[in-house]
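Below you'll find the structure, written out as structure tokens, and then a few comments.
With one protein chain withheld, the remaining protein chains of the complex are depicted in position.
A, B and C are the chain letters, set down in written order, and residue numbers restart from 1 in every chain.
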Amino acid sequence: MTEVTLSINLCSMRLSNPTVLASGILGTTKTLLKRVAESGAGAVTIKSVSKDSREGHHNPTVITYEAGMLNAVGYSNPGVEAARIEYSNLNEIGVPVIASIIGTCTDDFIEVAEGLSASGFSAIEIPLSCPHTPGFGLLSGQGTPKATYEITYAVRRKTNVPIFVKISPNVPEITSIAKAAEDAGANGITAVNSMGPGMVINIESKKPVLGFKVGGVTGDALRPIAVRCVYDVYQAVKIPIIGVGGISTGRHAIEMMMAGASAVGIGTGVYTRGINVFSKVCAEMKQWMIENGYNTINELVGVAHD
Amino acid sequence: MTEVTLSINLCSMRLSNPTVLASGILGTTKTLLKRVAESGAGAVTIKSVSKDSREGHHNPTVITYEAGMLNAVGYSNPGVEAARIEYSNLNEIGVPVIASIIGTCTDDFIEVAEGLSASGFSAIEIPLSCPHTPGFGLLSGQGTPKATYEITYAVRRKTNVPIFVKISPNVPEITSIAKAAEDAGANGITAVNSMGPGMVINIESKKPVLGFKVGGVTGDALRPIAVRCVYDVYQAVKIPIIGVGGISTGRHAIEMMMAGASAVGIGTGVYTRGINVFSKVCAEMKQWMIENGYNTINELVGVAHD
Amino acid sequence: MIEQPKMVKIYDIIDETPNVKTFFFEYAGQYEPGQFIMVWVPLNDEKPFTISYIDGNVAGITVLKRGEFTKTLHTKKKGDQIGIRGPYGMGYGLPENNAATCIVGGGIGMASIACLADMQKNTTIIQGARTMPELLFQHRFREMKLCTDDGSFGYRGTTVDLLRELTGQHNYKKIYACGPEKMLYKIFELCNERHIDCEVSIERYIKCGFGICGQCDCSGQRICIDGPVFNAEALGKMPDFGKTAITKSGRRVSF
Partner (left out) sequence: MIEQPKMVKIYDIIDETPNVKTFFFEYAGQYEPGQFIMVWVPLNDEKPFTISYIDGNVAGITVLKRGEFTKTLHTKKKGDQIGIRGPYGMGYGLPENNAATCIVGGGIGMASIACLADMQKNTTIIQGARTMPELLFQHRFREMKLCTDDGSFGYRGTTVDLLRELTGQHNYKKIYACGPEKMLYKIFELCNERHIDCEVSIERYIKCGFGICGQCDCSGQRICIDGPVFNAEALGKMPDFGKTAITKSGRRVSF
């Protein structure tokens, strides 16, 4: 039997396996990125960084419920200057590190991209899709094809590292947004961000539980929506896709890749299966590949379209 | 202790309790409507009826997954003429019966509404929000404020029974759609239809499981989204809301009512808790009201906004 | 229960008659005679079939070629995969104390009662078919009473005629039946007349299989979850039994 390999090439990044730490989960510090890399992730993404520092929303910022998780962290981050110091010497992490940059206007994105340009990030992710932070993402109109094109194009002109545009599952024209990103020079699509927003009310106190009242829904609840988004985007663009949403097992990861993802992001799975979710998912993928006669993980990408 | 009552008035309909059978679940025949009424529902909705008969999508049309259910039934129904015969003498059901009418163009809606006008329906629901049936709902552009206004207004002119417009959780401007319905003369909003669509792929066969490949997501996965939609719509319109999405316990029903629903629709709950989900939910609501000192269920409507 | 289709490999196929094949596959789930599974052919369709054989980790379904989907199933070869989910529904209740029973199968209805027959010692099996080549399971159940409409084999006449004769001679405690609904209805009437308990398995168009879509209604009973097997008492409250059914598009049609 030939050796089964999970390694992939993703926009010139070499990943030992296709699991990627999703942005906003544990990516707050360099030490946590390292810990996640040691837990088996093929690449890691930092928590999104804005020009100025932000405290985010009041707690509760993350809550679980029967079918997944809701979060409205509100993009807390130390701002680009402090981030530049925190995320230095990134080669020590041992796996590719993806920057996540946010802004309230196109200039912000450029400023953050430039501020982090010397840090050795392997790629830049641009989320234009957060459903619960005023001034950013969907709440500031960034989730349209036009805004997507503009922001992506502006960042494209300032950097040579691969750009991933992270899109929302909540928009009717998801494929046109993915295409706008591709047209503007993005090297890949990250699909998807959290959906909704949703709300959970504590009935005894009669109040929404999240500090921001509403928050993006992730985890199992999101998975079928995310799989469909990836399936649609795969037909619309040629650039690779990082599929994110509800992945916590090897079967989930394979499903997402069959829909068209070249790699898979994991967020909520860190809660449901612990920080070693990355190595667990990889072991399960390998096992399945052996049982089903696959040698390389690439063979699975997009096969559900045949 | 005073008697706890669940009875409500909903647009001139008297319901012994606020649970309503959602459209498309068991509403295919008069005998099943009766069975659901006997299982404790306060009102029942028929499966949506179109002008001509439809076979719907190939099977699988409904599948469950960890966090809920996906369906793409494809609006199978016998057409308005046969439906008129099936749903006759509706007073025998014992609870108010709501018609659900669909069409591919405004004239269709009118024809169906008129065809069913002599049947004794207590209200008409107009779903403009199905995410997985070509020609109808979101796939035919009915989920915009403009189309919502036009279709609702046209039906309004032909009938005096209360009209509920059923809206989608997938649209960015949910409140403008609800307002358009209210402006056009709707007496209530049903929020929400199934979300997505989503996709589940069987990885051994590498194929989407649903016959139509994609389908609307319902159940637990949908609940926080539905609660947020109802919360938003409650602030936007004055007409009452039937809150639908992921309700299977008394706590869920109370949460939905606190968000602003005057009544609650139940679909997927028929699967998760059996056909008696209606009486179970009612018993659980009553118990909670007793423990928390409420006498009438109306007192709970919208209190999460205070 | 398997909630989403699980792919299983067909490891053997028997040609039962020119139009009926039995497909065997690995199956480790629970099963009661009379329950059914949903059989999926990806990108094609998914329809209900009773488990007609069960032995250890192997199950079989016996499929009559009837239309598009069953035609597709009949093209499947050893080694091909099909998806299955289930089992669904309420099966037959076994008789108490090994009491004498009679099991009646009409046409492909034999598939539904086959496992039930396997589990009973003190039973008479009646099989009816239109004509001799359509008779099923003759090696499996060696002592069947066979009837053909055209008299080409065995008793000339219907299973109901034969059952009427036999109930005069034997003291059956229970009659089980699966087959065309007109036959089932006549057996139900006969049993009522003679005060014999009966259980019959009814066929209706199935979509979800788990009681949510309302497709399989018969007088407020969902065939897929409240049935497909009903006893005399339940049938007595189902005026649509033997009279009307709902088509795939929801139209009510008479038998």
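We take it that contacts are C-beta pairs under 8 Å (C-beta built on N, C-alpha and C of every residue); 3 or more make two chains touch, one makes a residue touch a chain.
What you see is a predicted model, and the numbers here were worked out from it, not measured in a lab.
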Counting contacts across the entire complex, name the shown chains the missing chain touches. A
From the list A:5, A:202 or A:279, which touches the chain that is not on show? A:202
Full-complex touch with the removed chain, picking from A:32, A:147 or A:303, is A:32
Omitted-chain footprint on chain A covers residues 24-29, 31-32, 34-35, 47, 53-56, 58-65, 69, 71, 73, 76-79, 82-83, 85-86, 200, 202, 204-205, 207, 209, 211, 267-268, 270-271, 274-275
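What we mean here is this: only the chains that are shown with their structure count from here on.
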Category of the chain touch graph - line, ring, star, complete, other: line
Any idea which chain sits dead centre by C-alpha averages? B
Which whole number of Å gives the spacing of the CA centres of chain A and chain B? 34
Listed in rising order, chain A residues that touch 2 or more other chains are none
